[in-house]
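With one protein chain held back, the other chains of the complex are shown just where they sit.
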Amino acid sequence: MSSLISSIFANRGQPGGRVMPFVMILLVATVLASCLNLFTPEGSALHVSTYTITLLGKYLCYAMLALAVDVIWGYCGILSLGHGAFFALGGYAMGMYLMRQIGDRGVYGNPILPDFMVFLDWQELPWFWLGMDQFWFAMIMVILVPGILAYVFGFLAFRSRVTGVYLSIMTQALTYALMLAFFRNEMGFGGNNGLTDFKDILGFDLQSDTTRIVLFLITAALLSVALVTSHWIMNSRMGKVILAVRDSESRARFIGYKTETYKVWLFVYSAVIAAVAGALYVPQVGIINPGEFSPINSIEVVIWVAVGGRGTLIGAVVGALLVNYAKTRFTAILPEGWLFMLGALFVLVTLYLPKGLMGLYGQLKDKFSGPSGPSSANDRKTSDTAEGASA
Amino acid sequence: MKFNKLFAGVTLALGTSMVTFTATAEDTIKVGVLHSLSGTMAISETTLKDTVLMMVEEQNKAGGLLGKKLEPVVVDPASNWPLFAEKTRELLTEKDVDVIFGCWTSVSRKSVLPVIEELNGLMFYPVQYEGEESSKNVFYTGAAPNQQAIPAVDYLMNDLDVERWVLAGTDYVYPRTTNKILEAYLKSKGVDAKDIMVNYTPFGHSDWQSIVSDIKKFGSKGKKTAVVSTINGDANVPFYKELGNQGISAEDIPVVAFSVGEEELSGIDTKPLVGHLAAWNYFQSVDTAENEQFIDTWKTFIKNEDRVTNDPMEATYIGFKMWAQAVEKAGTTDVDAVEKAMIGQEVKNLTGGVAVMNKNHHLSKPVLIGEIQDDGQFEVVWETDGVVAGDAWSDFLPGSKDLIADWTAPTECGNYNVKTKSCGGSMATAE
Partner (left out) sequence: MKKLMCISFWLMGCLLPALSHGAEPDAAEAAIQAGHSDSETIPKLVQQLTEKSLTKAIPVLEALAREGGETMLPLFRTMLNGDLYYVKATGRVVGQQEVDGETSYKDLLTAEPVTGLGKRDTKKIRVNNKLRGFLRDSISRIQLSSEDPAKRGAAVRSLLSDLDDSTVLAISEARENETDADVMATMDLALAMYALAEGNSDVEKMDAIEQLSGSLEQDVRNLLRQYAEMEPDHSDYNAKASAAASKALSKIQEKVEFYGFVDQLFFGLSLGSVLLLAAIGLAITFGVMGVINMAHGEMIMLGAYTTYIIQMLLPNHIDLSIWIAIPAAFIVSGLVGVAIERGVIRHLHGRPLETLLATFGISLFLQQLVRTVISPQNVPVSTPSWMSGTLDINPVLSLTLNRLYILAFALLVFFALLIILKKTNLGLNVRAVSQNRAMARAMGVRSDRVDALTFGLGSGIAGIAGVALSQLTNVGPNLGQSYIIDSFMVVVFGGVGNLWGTLVAAFSLGIANKFLEPVTGAVLASILVLVFIILFIQKRPKGLFPQKGRAAE
């Protein structure tokens, strides 16, 4: 166990770190948890409750979202404060499918219109709801809608070289504008109440333990796929260019790389991961509403990544899991103190753990093994220039 | 490497604590409290958490229930709607609570609903809402639109001779539904469509200049005009301030609000509001022995002489009392038994009269209309004769006019269609 862990933390110099062992742990742990939920009797000491499974499923979705942010922030220096928008759009696409699946089991029994449209007296389904009753179509939309939005936004922004702080604030404006839009009841997405009261997915009852376990396992699997793909991208030729863009965009451009193109496609890739995370999140928590677009949520994701350690794929996942676990625990124990702790955590992490928990290992190692070696000095320089370029 | 071990240790510790159980003590009855203690809704919901805690304390002083003590279990859903569902599951499966008092916003209730139905829990919802719902597992002790909005409009129409109507609300489901109902109701009373102005604003809207000036123009056409406000919490203060600043007094254009109570007024400079109206089932200023005792108990419990009481608190009070009575009657806290025993329960209102739990899980309560005074209290200017029964499904909406809710045998259905004689909505064909 411990050698496995040390192998994850080691080799930080390489982009992405060692992902494979981590993915293995992740998959084994989720399968184990699932088996303990399904095959041990309730009340047994080993039983994992359905509550825990839904909680873990939610954490994994958040981890995937954090991974998406890390891919562009940690590796390309683009700090997006609007990734919640892609997450929520993916979620809404899935929510629309689930809504259509309810069919005539809604409270008004209307086979076509969702309940919120019936009592607001809508006569027919708006055009953008058409086709969402087909699973394959909805899944295409999960990827296509956020993907296209990310492409258009990225294309416009990166082409005109909007960088650093400006870009962060524009992404924030994007998600804020979408939030306001989705709050409007005229939009046809259920306004503040959002989409809820889902019954089943592909014919499987969403309230059955088996469906939950399957969703949970799918989430773990897709998170693993995202980790491996990201790892592969970062270690590919493209990954090297992306790192070069982060460290000095103008230099990379002078050498002859079309940096915008790399940035746009990485942005789209990241948005799609976020959207898939959103699509997996909705059936597990049972509701999607415009609150998910709230800029605060997007900032929180950035914090998870910062806590875990940006620029390491595992760091994002670990950060998301840890912060959310802490949130669950402490809102139960100390509801009033929680925000103090969260606030303090952000300040302390940025001040003392610039590389997050994944960097803590290196920091401590440096401290105990004398003055910093050449590799860590190198790291420091890299991160400084990254910030300098984006400033 | 020692750090490897450290990390392994931390990971293991976290892992095991995930799976640990909280040991449940068998000798108490657990009361779940699901109100936001942080986030945007904390402003309103914290008070209700304290109210439930007070009721539990009072009940324990009186000897508990069925010979057992009550034990409150408080969680914080942090104004985060998915978290409401998650915390409900936690309360029902991990903490094994027997009843939940909780939720404020409609979206939080909608988020909780699938979970509470799946796990067959029991919840009391204490806030006025848009109706169009009746769940076997939920008791609604706040007002439905026919217990707040419609009487208020009747009052304005009959007593103040209002002929032109501004329906102003925050853009979410409660104002949308309420205004739909009111529009249909006003039209059925012969009000012309051009005498109705509907306006929606976003949450927390703070710049009311244009809208108030529109209202002023709309109200200056020679007919008596009133504003029916379903504006939500935070947006109210700048709204009333703007009304005051633009010189619109309550005599010119009265505003009747459904979400402004004593609690909200305590955070406002009330000067510009004096004379405007609110419709509720309870006002702190109502002079009855029960109310006086309730206010005293509350002030002692919260250790603050200046704290006020409000309608959702009374709804919590009635809900809690009814639940305790139903548990006594059923002799158990089993959800199905308590649910059966709840129907027909009676509790004395704090404002006089008796509240009755109906078959549709809504209460029969009196409706009061009060004028805001400069001390932040309301002076009752009108009340209904007797009680009004809460209507789960509005008669003024095309989708729901044929629906009723009746949780007694033989119907046992939350959305029974009286036309098709079937359970499951207006469009479904008879099975």
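A few notes on this one:
First chain written, first letter: the chains are A and B, and each begins at residue 1.
In this text, a contact is a pair of C-beta atoms (placed from the backbone, for glycine too) under 8 Å apart; a residue touches a chain by one contact, two chains touch by 3 or more.
In this text the structure is predicted, and so the values were computed from the model without any measurement.
Annotation: of B:80, B:105, B:137 or B:201, B:201 touches the absent chain (contact as defined above). Touch with the chain omitted from the figure is made, among B:96, B:192, B:374 or B:412, by B:374. Across B:136, B:224, B:299 or B:329, the residue that sits in touch with the chain not pictured is B:224. Set against the missing chain, the residues A:303, A:321 or A:358 yield one that touches it, A:303.
Residue B:209 is the one among B:209, B:300 or B:408 that touches the chain not shown. Not every partner is drawn; the one left out touches chain A at residues 79, 81, 153, 156-157, 159-166, 168-170, 172-174, 176-177, 180-181, 183-184, 295-296, 299, 302-303, 306, 336, 339-340, 342-347, 349-351, 354, 384, 387-388, 390-391. Chain B residues in contact with the hidden partner, per the touch definition given at the top, are 38, 40, 42-43, 46, 160-161, 171, 200-202, 204-207, 209-211, 213-214, 220-222, 224, 234, 237-238, 241-242, 244-247, 249-251, 254, 263-264, 266-272, 274-275, 371, 373-374, 379, 381.
The criterion applied here is as follows: only the chains that are shown with their structure count from here on.
Computed from the mean C-alpha positions, the centre of chain A lies at a distance of 35 Å from the centre of chain B.
Against chain B, in their complex, chain A makes its touches with residues 1-3, 5-6, 9, 46, 48-52, 54-56, 58, 104-111, 116, 118-121, 180, 183-185, 191-194, 196-198, 207, 285-287, 289, 291, 322, 325, 331-332, 335-336, 338-339, 361, 364-365. If you check the complex, the residues on chain B that touch chain A are 1, 3-5, 7-8, 11, 14, 18-19, 37-38, 74-76, 78, 80-82, 85-86, 89-90, 93-94, 105-107, 110-111, 113-115, 118, 132-133, 171-173, 176-177, 180, 200, 202-203, 397-400, 403, 414-415, 417, 424-428.
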